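Let me give you the structure first, and then I'll get to my questions.
This view holds just a subset of the chains, kept in their places.
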Amino acid sequence: MANRVDEILSWYESDNPGVLKNLRWMLETGRLAGTGKMVILPVDQGFEHGPARSFAKNAAGYDPSYHYQLAIDAGCNAYAAPLGFLEAGARRYAGRIPTILKLNNSDSLYSSADPRPAVTGSVDDALRLGCAAVGFTIYPGSAERNEMYMEFREIAEEAKSAGLAVVLWSYPRGAGLSKEGETGVDVIAYAAQIAAQLGAHVIKVKPPTEHIEQDAARKVYETEGIAISTLADRVAHVVQSAFDGRRIVIFSGGAAKGTEALVEEIRGIAAGGAFGSIMGRNSFQRPKSEAIELLHTVMDLYRAQA
Amino acid sequence: MANRVDEILSWYESDNPGVLKNLRWMLETGRLAGTGKMVILPVDQGFEHGPARSFAKNAAGYDPSYHYQLAIDAGCNAYAAPLGFLEAGARRYAGRIPTILKLNNSDSLYSSADPRPAVTGSVDDALRLGCAAVGFTIYPGSAERNEMYMEFREIAEEAKSAGLAVVLWSYPRGAGLSKEGETGVDVIAYAAQIAAQLGAHVIKVKPPTEHIEQDAARKVYETEGIAISTLADRVAHVVQSAFDGRRIVIFSGGAAKGTEALVEEIRGIAAGGAFGSIMGRNSFQRPKSEAIELLHTVMDLYRAQA
């Protein structure tokens, strides 16, 4: 299986050995080590939605250590969180699991039609905390999108030159898009393309729906007969849209939901050739043993496609 | 009791020895030395409300020396003030009490719906003045919140790397919130979480009320049965919201009030597991001996919970 990891790393041909080392660290960690697939635990919901909405359901999660340990115990490839959460366990968990420092975040005590997160950490923070990668969020479709792209550009350049991998959350949102359009298949595919062109190593998008947002795109989907009727079809199209499958594209789990619905969704995503999932609330809001069981199920679905 | 200080310092595991030294200096100073509890004297009201409103009641307070001496005589853990006030006693009081340089401030000759303080000092100022820490204010809920978070990010990174502790005033305010919402329990808990995620060592919030501001939060408070009926309950929830009690969270005294009301409030805060109080107007607007007596009462309430 190591060959698959080597193959994936070969796509990042402009990157220095430091970046390759960190990508390899993530790809060779956890239960999916060596398969080329990844399941990442992200915990930024405390910042994004507030502590009670995030952690009251499973109160162990108020403690930052819980998430480090959950990611390790479940055999995830990496753990992603904002500055405070990573600082709070950085020494005890140093080197035990690859970490991804989320460098920008939004809270929900204020909201606007054209959102833009605050930058809350730095590449230097990621280095001193021993991270494998930095994470960043862009909102294509927002009037502020270009500011985010440009913040990302600077951070990515600095991170790459320091040997860190770069993970980009590409989440269409803002006045340029309808609510439905945020997950429309044309928009998600476009978001993946933008992330790839911006130079991200790992791209995180939401599962695409059948909705098509832009008229100019609809014409092409119809004329060229692009298959989008099943989730697997749509995921395959999104993966293709990120350099013909030569970039790691992973999918978010979205809002917390029932186990069955979730497993069904992952099945479709995995069948479409996705490189993995990033699952937050669906993991840490469940009791720990239940969460681990679910994560293992998800990992098995990906392993089956590896 | 020194063990409690060691325990607290153990939570700041990503910080360098310089930061730990300064946190320890504050925790081992004054009448609460070694208890893990803190009472801090802050005097930024001259800038925030004007000189007459701040000092006319006890005119000794026009003189910056007064506050240094009051903090020492009352046995406070630290004294916090803006640049001018600290400069005016920095040499005479060097090393006699830990000082916190407030790095941003708002005056009230102009007001806007979405406030943002001016940065009025620097980390280099704090270093040349021999401070133990820098202080900063953010207003979650303001349209300008992200600018404040980002200013804080830069300052905190610089301060930590220079071995200074970082104290964050997290005061929800602005167009995103109702007036009542500024002290709603969901909002205060969220403000504490944001401060912790931004990497603050010491977090200052206002005492929370029973009000719940956000509908999405209310649902969770009800479903999960989070106790918020007493002030102690609410304080406990706020402390939990800052990394399950693994960050120092202290509470402001708010507007000047009668001694009895104040003591009653502190009793509730202390019972909730707060790490201490920061008391400005309620201290320096009283005659000195009365202020010291009150501060001792407050300290005793905290010591009783240590």
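By written order: A and B. Residues from 1 in each chain.
Basically, a residue touches a chain if its C-beta (ideal position, glycine included) is under 8 Å from a C-beta of that chain, and two chains touch if they have at least 3 such contacts.
Please read these numbers as outputs of a predicted model, since none were measured by experiment.
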Total copies in the full complex, given that 2 are placed here: 5
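One rule holds for everything that comes next: only the chains that are shown with their structure count from here on.
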Rigid-body rotation angle, subunit B and subunit A, from Cα fit (steps of 5°): 70
Distance between chain centroids, defined by C-alpha means - subunit A, subunit B (Å): 36
Contact footprint of subunit A on subunit B as seen in their complex: 11-15, 140-143, 145-147, 149-150, 153, 157, 172, 174-177, 186-187, 189-194, 196-200, 214, 216-217, 220-221, 224, 226, 237, 240-241, 243-244, 246
List of subunit A residues in touch with subunit B within their complex: 46-47, 49-53, 56-57, 59, 62-64, 82-92, 105, 107-112, 116-122, 124-125, 128-129
